[in-house]
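A single protein chain has been removed from this complex, and every other one stays in its place.
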Amino acid sequence: MKIPAIHPDTHQKISWDIFILILTIAITIIIPLIMVYQLPLNGLLLIFDFCISMIFIADILIESHTAYFEQRELIRHKESIFKNYLKKAFPIDLLAAFPFFMILSLFPSPLMLQIAFLSNILRLAKLLRIGRTIGRIRNSKRLNPSFIRMSLLIFWILIAAHLISCAWMSIWENPGALNPLNAESMYLRSFYWTVTTLTTIGYGDISPSTNLETIFVIIIELIGAGMYGFIIGNIANIIANIDIAKSQYQEKMEKVTTFLRYKNIPHDLKNKIGDYYDYLWDSRRGYDESSILQDLPKPLKTSVSLFLNRGIIQKVPIFQGANEEFIKEIILNLQPVIFTPGDSVVIKGEIGYEMYFISRGSVDVVSEDESVVYATLGSGSFFGEIALLLSAPRNATIKAKDYCDCYSLDKDTFDQILVRFPEFAVKIREMAEKRRAETEEKQKKNK
Amino acid sequence: MKIPAIHPDTHQKISWDIFILILTIAITIIIPLIMVYQLPLNGLLLIFDFCISMIFIADILIESHTAYFEQRELIRHKESIFKNYLKKAFPIDLLAAFPFFMILSLFPSPLMLQIAFLSNILRLAKLLRIGRTIGRIRNSKRLNPSFIRMSLLIFWILIAAHLISCAWMSIWENPGALNPLNAESMYLRSFYWTVTTLTTIGYGDISPSTNLETIFVIIIELIGAGMYGFIIGNIANIIANIDIAKSQYQEKMEKVTTFLRYKNIPHDLKNKIGDYYDYLWDSRRGYDESSILQDLPKPLKTSVSLFLNRGIIQKVPIFQGANEEFIKEIILNLQPVIFTPGDSVVIKGEIGYEMYFISRGSVDVVSEDESVVYATLGSGSFFGEIALLLSAPRNATIKAKDYCDCYSLDKDTFDQILVRFPEFAVKIREMAEKRRAETEEKQKKNK
Amino acid sequence: MKIPAIHPDTHQKISWDIFILILTIAITIIIPLIMVYQLPLNGLLLIFDFCISMIFIADILIESHTAYFEQRELIRHKESIFKNYLKKAFPIDLLAAFPFFMILSLFPSPLMLQIAFLSNILRLAKLLRIGRTIGRIRNSKRLNPSFIRMSLLIFWILIAAHLISCAWMSIWENPGALNPLNAESMYLRSFYWTVTTLTTIGYGDISPSTNLETIFVIIIELIGAGMYGFIIGNIANIIANIDIAKSQYQEKMEKVTTFLRYKNIPHDLKNKIGDYYDYLWDSRRGYDESSILQDLPKPLKTSVSLFLNRGIIQKVPIFQGANEEFIKEIILNLQPVIFTPGDSVVIKGEIGYEMYFISRGSVDVVSEDESVVYATLGSGSFFGEIALLLSAPRNATIKAKDYCDCYSLDKDTFDQILVRFPEFAVKIREMAEKRRAETEEKQKKNK
Partner (left out) sequence: MKIPAIHPDTHQKISWDIFILILTIAITIIIPLIMVYQLPLNGLLLIFDFCISMIFIADILIESHTAYFEQRELIRHKESIFKNYLKKAFPIDLLAAFPFFMILSLFPSPLMLQIAFLSNILRLAKLLRIGRTIGRIRNSKRLNPSFIRMSLLIFWILIAAHLISCAWMSIWENPGALNPLNAESMYLRSFYWTVTTLTTIGYGDISPSTNLETIFVIIIELIGAGMYGFIIGNIANIIANIDIAKSQYQEKMEKVTTFLRYKNIPHDLKNKIGDYYDYLWDSRRGYDESSILQDLPKPLKTSVSLFLNRGIIQKVPIFQGANEEFIKEIILNLQPVIFTPGDSVVIKGEIGYEMYFISRGSVDVVSEDESVVYATLGSGSFFGEIALLLSAPRNATIKAKDYCDCYSLDKDTFDQILVRFPEFAVKIREMAEKRRAETEEKQKKNK
């Protein structure tokens, strides 16, 4: 019978991983306490020890049949899995699972049992495998990486503090000659001392007296100082990373502000520019649409652009009858532009070279003196399409009503695309000819 | 009767917000103290409690009628306001405003009153809303963000220290067996202990003795270490951000310095380049005008450029009679250039392709051997405009007198713009023809 | 006899350097202890002192004959070596090697011997030369720079702590009036106090009482605080540098995410883009191949490109018979492109302008409705080569099966290269002509 390799991302496997994770944490807490309090080696403890061995052996069997990822490719080949497991995780897992007790109890003597029991501390090696499990869970990506990093930091510090406390308890002589402490108090006082030292607070109500204690304290102090430095460094790094986008943006704004001040730009123009940058940050963290799309490979870029603009493009009369490919080319060549409230997008009488598509916001079509609003165009509208056909003067002034995200398409780009679609180009030229004729007629009439 | 939604930025609303803010801080200070000192539940306290409930209920009513911003758009629609308030702030506000006392006092018993009173601690939930108020005030943007950030940090630390002190007081047994402390001293000693611990100083003159105290101290130490790390991280981040522009600039200068040293550039040239970079930093934080303008949307860019250069452009004789649109195009295509003192902007006899506009600083028109200064042109002057018409040799040498911010316009750009203005192009060509004829005549005469 | 300069990178020289390094550390530990414990000046000590002098004098001789690097150039000229050594390292080496004892013992008196002995402390000057040795070892570059930096930091702190401990021992009056300490305990307590102070823990069980002690403690506290700040700053810096690539990438991804959210991109497209960025990071730390190659000087760029693509290029039928130089030009102009699983690389009926080479991954040649897979092309395959000859519609749809690293070559680039190879261009044109004829015939048949 051939059992297939276990997929590492199935629900069952992850549940097992979490079970092992919790068990590992539990024994990390319990085993040192048992050893420090020197509990008698009665049956309960031996059974407890035996169970853990069994579960860890089961874990070895499961792990050695679990497929693994290499550069995002799942390796399911049995032999590769074995080799990979043997090389990486097996020694640690074996150490943690090794039933010292069973082997040593074949030679029963108080000393042997003692050794068997002490060897339990080796089970803590399993802690080294925690990273793997957490890595797998993290990959599900629903969690903030800074949050995970801080949580892990706290977790490891607490584990370290617990282990240090137990070690301190075992060497701490006469922990209060006047009022002997009971068991819990002693652990509590030890833990209290550890935390006080690791956080560099150092009350000094508990301090070493024997040489052994002194050496131990020196080591813990050095570790503690390093650890505390590491925590502060991590926090500083997390804070810096949270702020990285914001602080770069602020730096940019500061430069602009300095420039405006240096050039004595009038106050209202300064405010308008300030508001524009605020809008950019509030609405999109200051990103630049073009550069983001530029980064994507072409098919993804096309998908995004098509999603954003296909609807609006198909409404444009002059694009009626163009084939799919042509529309795609047009969409890929749209340029995002932003207008701030009150900006003149198009001025009557000026010769235009671009047409515009409104993606967000609205614009007013106004009279030349801006006193009458003829119409308001909202998102999904477009204007200026005649500019693509012929270089005629704009026939209306258009002003942005609020912040507008538009896309523009200029005549040069349009003409370049047309070159590749000779059939459609003919159609466009006819349309342009017709439009020119109409315009000339109109002008004659006006005369 | 239908009352309209309250605008969140009116003077009255902000005043109310600040009032609630101060009240919240006040009760945060007072309530824990009352509880720790176990003041008798007399009428005064009950009235105090009742008043706060009433004010917080009023706040709920006001808040639930206040319009709010969503992506810089003010939402005034009643139903949306309600939904938004219910979802976000209502639970907290309710908890803070809930008149536990009134409800529980319907069943009068010492225990019930006690519970009613203890429930007062829930009012501190209101603290969570402080951020909102400060956010609103901050938006008025008159304040330095680093300063606000530090102030908030200090504020929250003091609040935390106060709450920790009160908690410590309530569990601190026998705080000085020899000399019993009076009420103020006790709070003071508590606060002293809290600060000593949070700052990781840990004198050790006050240290835990009972198990409860030990557990409390462990928790506070861990919080304190994290908090202290957070403060240091924040300070480091603020310092780094203050310096970000400067340090990037220094890095750039260091690169230049290394280059100059590597290439054995002579000392005076090295100094000149160093001075140039100093000038760039002192006058404009090293910004690059072109790249700043590039970032702005076209209408804003046009406004800024027009403001900076319209005056000077209109003075140029060859632009007389050009229409508004042409001038705009010219202005948008000016290139900022900087000259350092002593630089030759134009050398007599060389063929020129640019004209220059002086924005700041002044230049000398000098003889070929630079011994005679014919004239000095200040800001608002221009020169070299013939280069736009024909490729004739420069007829004078011009040297920068001090640091000059100029704008240049080269013939290629000028010709490109002309293409779009065929009528004006004809005029320019005539002018060029005339000028050429004149020059040739002059040359003949010289011969 | 003329001995040649010693090469600094030979095995023997490095071994000697390491020996001197270890000896320096040893005397740094031993000499202060001898002085603090005021060991009697017996013969053993004098011999010890004499040996060290001899070894250090030998070191001076060796160093003054060792060639050195200046801007990656080995200077072997004897005189230059001498001058360089005299100017830089000689004074320190002399101080460390000076046999004070021998000179002073010519005037034997207890005082003189005492002075000779105290002067031993000057040997510690040799510590200053440690950096040199470590620098040389580091240059072998097999070690992680952050790791070296941390190790050195710890090393210098331990050295400093040892020296401070010895100094404290020598001024520490009555270090425990009740239970007089033995020699080791005294050093241990001193070291314990030093570490407790430097890590800012400050238990306070050992604190200064005399004025001298107080002054000493003040100095150590100031040094300690600076040192601790330096450690934290270093750790923070190391953490920040480890993460620099990752955090920049995350920032970029965050921008993209914000953009996608702002534009309401549908969920599956969002996931696809997210996966693409994950793939980019996992497979290549988000690097951009073009920009990396752009940085290299042309010959190196050519070598890398040739290595990557020569095999595949030579397989293309239309490149048969092209000369080496032509192939090189083609390879240098390939553009890397990435396709995500499911992307349509080429769509049947669209007019193509690029050919593709598959470097990693595989693509499916599918029917127009994508229901039938005609073939699968793996890495080392190419397709679309006809596009380089004539602008015919694609004759098959090709979809990426998984993440594909491809290279593309477009017709414009190809034509530009052909210009330089007129002979081969003729051949290509013939091939194109032939192909066109074939296609037309086929089309006739189909009709």
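We just call them A, B and C in the order they show up, numbering each chain from 1.
Assume contacts are C-beta pairs under 8 Å (C-beta built on N, C-alpha and C of every residue); 3 or more make two chains touch, one makes a residue touch a chain.
Worth saying up front: this structure is predicted, and the values here are computed from it rather than measured.
The chain not displayed here makes contact, within the full complex, with A, B, C.
When the whole complex is considered, the residue among C:A183, C:I292 or C:I351 that touches the unshown chain is C:I292.
Summary of contacts with the chain left out: across C:S283, C:N333, C:N395 or C:T439, the touching residue is C:S283. Of the candidate positions B:K272, B:K298 or B:R436, contact with the unshown chain belongs to B:K272. Within the complete assembly, residues 71-72, 145, 197, 200-204, 207-208, 211, 214-215, 217-218, 221-222, 224-226, 229-230, 232-234, 236-237, 240-241, 244-245, 283-285, 287, 289, 292, 295-300, 303-304, 307-308, 325, 420 of subunit C touch the chain that is not shown. Even with one chain removed from view, subunit B keeps its contact list with that chain: residues 184-185, 188-189, 191-192, 195-196, 198-205, 228, 231-232, 235-240, 243, 247, 250-252, 254-256, 258-259, 262-263, 265-266, 269, 272-273, 276, 278-279, 282-283, 337-340, 343-345, 350-351, 403. Contact between subunit A and the absent chain runs through residues 200-204, 232, 236.
Heads up, the rule we're going with is that only the chains that are shown with their structure count from here on.
Looking at which positions face the partner, subunit A and subunit C present mostly different ones, since fewer than half of the interface numbers are shared.
Its interface matching that of A-B in over half of the contact pairs by residue number, A-C stands out among A-C or B-C.
We define each chain's centre as the mean of its Cα atoms; on that basis subunit A and subunit C are separated by 26 Å. Chain geometry summary: the mean Cα position of subunit B and that of subunit C are 36 Å apart.
In subunit B, 200-204, 232, 236 are the positions where the chain touches two or more neighbouring chains simultaneously.
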